[in-house]
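Note that one protein chain is taken out, while the other chains of the complex remain in position.
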Amino acid sequence: MKAFSAILAIATITASPVFAADTNIITIGFTASRTGPLNVDSLGQEHGFEFWRDEVNGKGGIQVGDQHYQVKFVSYDDQSVGGRVQQLYTRLINQDKAQFLFSPYSSGLTAAAAVITEQNGKIMIDSGGAEEKPFELGSKHIFMVITSAGHYLSGAVEALKEKNPHARIAMVYSDDPFSKTVLAAAKEQAKQAGLDVVMDESYGPSTTDFGPIVNKVISSNADAFLGGGHYSDGATLARQMYEQKANLNWISILVAPADDKFAQLGSAALGVTVPSQWEPQVSYKPEFGPATADFVKNFEAKFHQKADYHAASGYTAGAILQHAIEKAGSLDPEKVSQALNDTDVTTFFGHIKFATDPAHHGLQAAHEMVLAQWQQMNGQLGRQVVWPAAARSAPILYPIREASH
Amino acid sequence: MLRRPFFWIITAVVAIFAILPVLGNNVDLRESLIIAALYITLASNLNLMLGYAGYINFGSIVFFGLGGYICVWLVSAQRWPLDASLLTAGACVSILALVFGLGILRLRGAFFALATIGINEAVQAFVENFGPWGGSSGIYLSQTIFDPLGGAAQALWAIYFLMVLVMGLSLYLSYAIKASKFGMGLLAIGQNENVAAILGVPTPLYKALVYSASAFLPAIAGGLYFLKSSFIQPSDAFDLTLSTEVIVIVMLGGQGTVTGVALGAYLYEDLRGYLLTSETFSHFQLVVAGVLLLLIVQFFPGGLMGFIYRQFPRTQKVLE
Partner (left out) sequence: MLGILASIIDGLLVGLVYGLGAMGLTLIWGVMDVINLTHGAMMVAGMFALYLLTDAFGLSPYAVLPPALIGGFFAGILLYWIAIHRMIGRPPLMSLLSTFSVNLVLIGIGTAVWGTALFNVSVSVPGLSIGRYTFPGAHILAAVLAAVIAWLLYLFLHHTRLGKAIRAVANNREAAELVAIPTTRVLAVSVGIGVALAAVSGALIGTLFPFTVLSGDGYQLKGFVVTVLGGLGNPVGALLGGLALGLLEGLVAPFVPVSWTLVIEFTLFVLVLIAFPRGIFSSRRGAL
């Protein structure tokens, strides 16, 4: 056992980062779901972080007072498991000496991480978890840069009401904190808009067979669908609804259709709408940082994949943190938190401002969702922004199945 | 019992756990030791069923998970103080175990094992649908629950010491049972239940008692663990992987021995800590556990302690 402990000790020492006292370094820690059911979406966010880090280091680093600090990441694979997230964030803070943290991807994992960062008084920027609950527990140092779950489907409901004020809506969604919050809010918004909600059911997040539930959608006589969860369930739902000929005039699915991989579903993807934090077609005028077109071009050049909203939100997390550190002129968590509280800026991602009242501290107060829809453009399937009207790049396709029958 | 050297060995271990991280305020060490203490607790209590009475409880994690849920729910929804919640959770789960036990302890061997898996899965599926406990989203705790203790930083230390206490109690309990008439009856059941019954051991009563007893401390440990995590959801609370690891630990250390189980837990936790962050190996946790278990079952059914007893027969008198 002694030999084993010795080997273990050596392994731990060589694996820990060596702290060079002369170069100024800011260590930022996070976990990513490099494996596990969330890895498709998590990867986009991670690339967004990396893109920001390389850009800021290339320009000399973050300016704190009259010193410049290079940004260093320490990250681990959380395998999409909440228990690991907590152990890893504890390690990031205590062993790897991370000064600031980024969130993992997804609401559940972000909530788990937030416990650890709050217990240790460290700032965490949340670009991957939209659920409001962690921010309603009296937190002081977590800040959400994306639109929160309660506002996700409001655009979809408004668009649907415009097209069919008598729509009958089936809501089928993953039983996880994020999806449940989104759909609960959507149900309220639908009722207030005078629309009929004829079905409201959740499925376990590990469900793979949606046959029975699609049959129930058919039985409910719904002509509109709102729901989904994350990538794999959303994609499977879309496919099975198409195969079982659910004949819906409107489909809004969370998260999955925002990914380029969704195009693989072919005809099953046509007409499906998705609320998105950001699409390459939006044109906000940034007060600092790159313009939308530049970001899209440079990101694609570097990572050989199109920038989606996960990447954009990941980049924004870094950019906003940098902005706050530079404004505060310090690395002290309290001073940086105050700077974040005072933040009120527009980047290519949108308008960013945080709520500061204790009951909602850190929730995003200004950023808004757009609604994208898969449409045929020049013989190819692609996403167009269809809502709100001001951001629109194509008219709404309704009813969606006319095109395929 | 105070005269037996093993009692003092246990006390020394508990003291080391309590004192070591305090020196130098070593939070990092505390975080790994608390996991070690948890494993030792779970393994010692599983040992009561598995090692003494010979009944495999594949779903022992259900006690941990239910204890966690009851405690967290009492603290958040009912606003109970932490200590009352922990004790109540322990008591409730013990009673529940007694009820489950009455049903499934009539089953032998493999059937019992399958039934314990069934119970764990049924409870998990139920909790996922149970609204008042948050369904599959689980329950979040605000850090303000730690205000009576002076804030999160202090509370984490308090939780640590409580976990070490629970670990110590588990070790003492294992030892006390083994040295008692109750324990002899259990070991007899483990050897050959029919013969034990004929010889006058009240088997149904003993089995029910040990099953219930083996639920109490893990439930409290669950309460502590999830208070610390401030976040509980069904997939974490009823994770069969943890159950599995605890079985591997008991077999690795030497089923039926108190020292072996503690030793196995500590070693396994070391290994796991290493595997957690190693990029290449973090996925091989299960493979390592599986290979270890296979080798032990095939070639070293006595585990580590079996090996040590054979090499150093004198230790058998001192190290239980």
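As written, the chains take the letters A and B, and residue 1 is the first residue of each chain.
By definition in this document, contacts are C-beta pairs under 8 Å (C-beta built on N, C-alpha and C of every residue); 3 or more make two chains touch, one makes a residue touch a chain.
Quick caveat, the model's predicted, so the values are computed rather than measured.
Peer 1: Out of B:V27, B:L87 or B:I117, which touches the unshown chain?
Peer 2: Looking across B:V27, B:L87 or B:I117, the contact with the absent chain belongs to B:I117.
Peer 1: Among A:T23, A:Q192 or A:N215, single out the residue that touches the unshown chain.
Peer 2: Missing-chain contact among the listed residues: A:N215.
Peer 1: On chain A, where is the contact patch with the chain that was removed from view?
Peer 2: Contacting residues on chain A, toward the hidden partner: 35-37, 39, 79-80, 175, 201-204, 207-209, 211-213, 215-216, 218-219, 232, 236, 243-245.
Peer 1: List the residues of chain B that touch the chain left out of this view.
Peer 2: The list for chain B reads 54, 56, 103-104, 106-107, 109-111, 113-115, 117-119, 121-122, 125-126, 128-129, 136, 240, 244, 247, 251, 283-294, 297-298, 301.
Here, only the chains that are shown with their structure count from here on.
Peer 1: Using the touch rule from the top, collect the residues of chain B that touch chain A in their complex.
Peer 2: Per the touch definition, chain B meets chain A at residues 27-28, 31, 35, 128, 135-138, 140-144, 152-153, 156, 229-231, 233, 235-236, 239, 267, 270, 274, 276-279, 282-283.
Peer 1: Hey, which residues of chain A end up touching chain B in the complex?
Peer 2: 1, 4-5, 8, 11-12, 15, 35, 76-77, 79, 82-84, 86-88, 90-91, 94-95, 108, 111-112, 115, 118-120, 133-134, 137-139, 175-177, 180, 204-205
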